[in-house]
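Only one protein chain is missing from this complex, and each of the others stays in its spot.
First chain written, first letter: the chains are A and B, and each begins at residue 1.
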Amino acid sequence: MGIELNGKSYETDEEGYLLNLAEWNEEVAGYLAQQEGVNMTEQHWEVINFLRDYYNEFQIAPAVRVLTKAIGKKLGPEKGNSQYLYELFPYGPAKQACKIAGLPKPTGCV
Amino acid sequence: MLHIINKSPYDRPAFDSALKTGEGAILLIEDGVYAAARGGATEAKISAAQGKFKFYALTQDLEARGIADRVIDGVTTVDYGGFVDLVAEYKTCQSWL
Partner (left out) sequence: MTTKQFMFVNRKAPYGTIYAWESLEVVLIAAAFEQDVSMAFLDDGVFQLKKGHQTKGIEVKAFEKTFGALEDYDVTKIYVDQESLTERGLTTDDLALPVEVFSRAELGKLMEAQDVVLSF
């Protein structure tokens, strides 16, 4: 499976997650967000960039509980809570945001 | 003969068993490279077998396991190209399962 976008193609798995992390760019992120029905704002990008940094550092996509805690530590308690994150990504912050960030599905996410 | 060992000497007897064959060359790859790390139980065995065996270990596997900076004297490190050269150099080679 895959995505065709402005002459570039991106391979995805059967759930629509990018197979190659290195192919990710803001354009494909925008497309994935649209598919998820997410309207990307600055707050959304902040979480996406946080997730990408987390993945670079630890090589895993964090579970939602861990994501919440880690965001709280880095971006402040008003953002490090599940209500805030679910408002941004209503179908599950870890799952949806990871997809848009081009990461694999979080470990422990079924 | 070139003996290729890919199992940890602490987990499987392949390394010890190959040493008992008498003489030749031993190429350590994958988890086999742990035999080439200083300070462990294999150091004395490698010293004792100098003269009978030549020892080689694959650089990439040493690096992956964080032991490239503690290779025992008497073990020569080789890259993938060196691996191929060794296989070509010896008339027979055996990969120990």
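In this text, a contact is a pair of C-beta atoms (placed from the backbone, for glycine too) under 8 Å apart; a residue touches a chain by one contact, two chains touch by 3 or more.
The shown structure was predicted, so the numbers you read here are calculated from the model rather than taken from an experiment.
The chain not displayed here makes contact, within the full complex, with A, B. The chain not shown here is touched by just one of B:Ala48, B:Ala64 or B:Val84, and that residue is B:Ala64. Listed by residue number, the positions of chain B touching the unshown chain are 6-8, 10-11, 30-31, 34, 37-41, 43, 59-61, 63-70. Within the complete assembly, residues 57-60, 62-66, 69-70, 107-108 of chain A touch the chain that is not shown.
In the analysis below, only the chains that are shown with their structure count from here on.
Note on chain placement: the centre of chain A and the centre of chain B lie 44 Å apart, centres being C-alpha means.
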